[in-house]
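Left out: one protein chain. Kept in place: all the others.
Naming follows writing order (A, B and C), and every chain is counted from residue 1.
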Amino acid sequence: MTLRILATGGTFDKHYDELNGKLGFGDSHVPALLARCRLTVPVALEQLPLMDSLDMVDADRARILAACQAASERAIVIIHGTDTMPQTAAVLGPAKLGQTIVLTGAMIPYEIANSDALFNLGFACGVAQTLAPGVYVAMNGQIFAWDNVQKNRAAGVFQPL
Amino acid sequence: MTLRILATGGTFDKHYDELNGKLGFGDSHVPALLARCRLTVPVALEQLPLMDSLDMVDADRARILAACQAASERAIVIIHGTDTMPQTAAVLGPAKLGQTIVLTGAMIPYEIANSDALFNLGFACGVAQTLAPGVYVAMNGQIFAWDNVQKNRAAGVFQPL
Amino acid sequence: MTLRILATGGTFDKHYDELNGKLGFGDSHVPALLARCRLTVPVALEQLPLMDSLDMVDADRARILAACQAASERAIVIIHGTDTMPQTAAVLGPAKLGQTIVLTGAMIPYEIANSDALFNLGFACGVAQTLAPGVYVAMNGQIFAWDNVQKNRAAGVFQPL
Partner (left out) sequence: MTLRILATGGTFDKHYDELNGKLGFGDSHVPALLARCRLTVPVALEQLPLMDSLDMVDADRARILAACQAASERAIVIIHGTDTMPQTAAVLGPAKLGQTIVLTGAMIPYEIANSDALFNLGFACGVAQTLAPGVYVAMNGQIFAWDNVQKNRAAGVFQPL
């Protein structure tokens, strides 16, 4: 089993810029994070443009789809912003790629205290190796089918439709 | 799906005692850690005596087995010391409990920088919901059958026999 | 020696709001931070409205001045945003209050990885006990007189005029 991890940014990977005082994107935290996790499972890390998922347009989702199609691995984890995660899942799901594709992210950036990023990535890396082919969202310790998930913005959690 | 988490200590849950300068066990970090992970999956947390797994004797493993037998959940994650994780798995495996039981732990305590604890717990919570009934060790982003796993102490990683 | 600490917000005390994805102000981190520092010097902590120092108006600086005037302690540390720290210092300096007043802050919020907040607070708490009465800015391991300090925004450091 080899795992492909696609980093696309999102809250998970946001970085505090001390000069302008804003959260944005710099170097991805994912390489350091993977070293920390002491994985021995082979991982192919692919970094797409890091962005807030609210800024994603069709071309961005098409690029994610293309990256999945180009991947030889059967298990893919996509690190993605939470706000439009279901939309990207809805682009990938109907493509029926024959891979197990799991989208995850974080409510609090990896570099901020009390982040859920590491747990979520571990959760996603686990279920990507064990679920049947298909497209899933993995958040809050739960697995959602791509066509039955929404973000409850008021509560800050994912839930079925 | 409800998840039972059994906390038994191990490196994962060690605590630095500032008065004696040693790592030992105080209050478990697991309740705070679960809050941090923003789980919506129902979790039943059960704390057994927290100990270094090198100090475990038969009675300790029997208590873990009994806790699994008493659990109504089909998915159980056991937070356990790494040094004798395979031995405990070898007690649980032959019991054929019909549940999915996943042992995990950490090489670096949760409260120490660069810990793998959160990732490993996320990984275990994921595969406990998706694997067939049986007993597994989940470490280093890999899933091992209970009867085909060992800790490579020199490298600090788990591997098949 | 008793120390008064005035918390006014600034980058130091910013908090990530996971529901709107923005850095703002919630409960101050300062009480938890002081417990962490294991101080035995008596500390009187006073929380003023927490704000970004770019949002401060004359009334806000007047309130800080009034808090210093009302304080019986001879040593005062003010946790303040970096962007207008010299301006507030310039309100306090000419008032010649007879106390040692030290303004400090952080370039990275306390709750974000790699923050300078704890070091800066320690630095300020030290020099507030040892400097002659007057108003100072303490940042970057340096002490600046209130009338000879500016923030170099491009470099993200403080320097003399």
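The rule we apply is simple: a contact is a pair of C-beta atoms (placed from the backbone, for glycine too) under 8 Å apart; a residue touches a chain by one contact, two chains touch by 3 or more.
In this text the structure is predicted, and so the values were computed from the model without any measurement.
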item	value
Visible chains in contact with the missing one	B, C
Full-complex contact with the absent chain, from C:V43, C:L65 or C:A145	C:V43
Omitted-chain contact residue, chosen from C:T11, C:S53 or C:N120	C:N120
Hidden partner chain, touching residue among B:V41, B:L65, B:A90 or B:I108	B:I108
Subunit C residues touching the omitted chain (full complex)	3, 36-41, 43, 107, 114-116, 118-127, 129-131, 138, 140-143, 156-159
Subunit B residues touching the omitted chain (full complex)	11, 16, 18-19, 21-23, 107-109, 111-114, 153-154, 156
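To be clear about the criterion, only the chains that are shown with their structure count from here on.
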item	value
Chain contact graph, described as a line, ring, star, complete graph or other shape	line
Cα superposition of subunit B on its sequence copy subunit C - rotation in ° rounded to nearest 5	180
Shared interface numbering between subunit B and subunit A [over half = same, under half = different]	same
Separation of subunit A from subunit C, taking each centre as the mean of its C-alpha atoms, in whole Å	38
Inter-chain centre distance, subunit B versus subunit C - centres from mean C-alpha coordinates, in Å	44
Distance between chain centroids, defined by C-alpha means - subunit A, subunit B (Å)	25
Subunit C, residues touching no fewer than two other chains	none
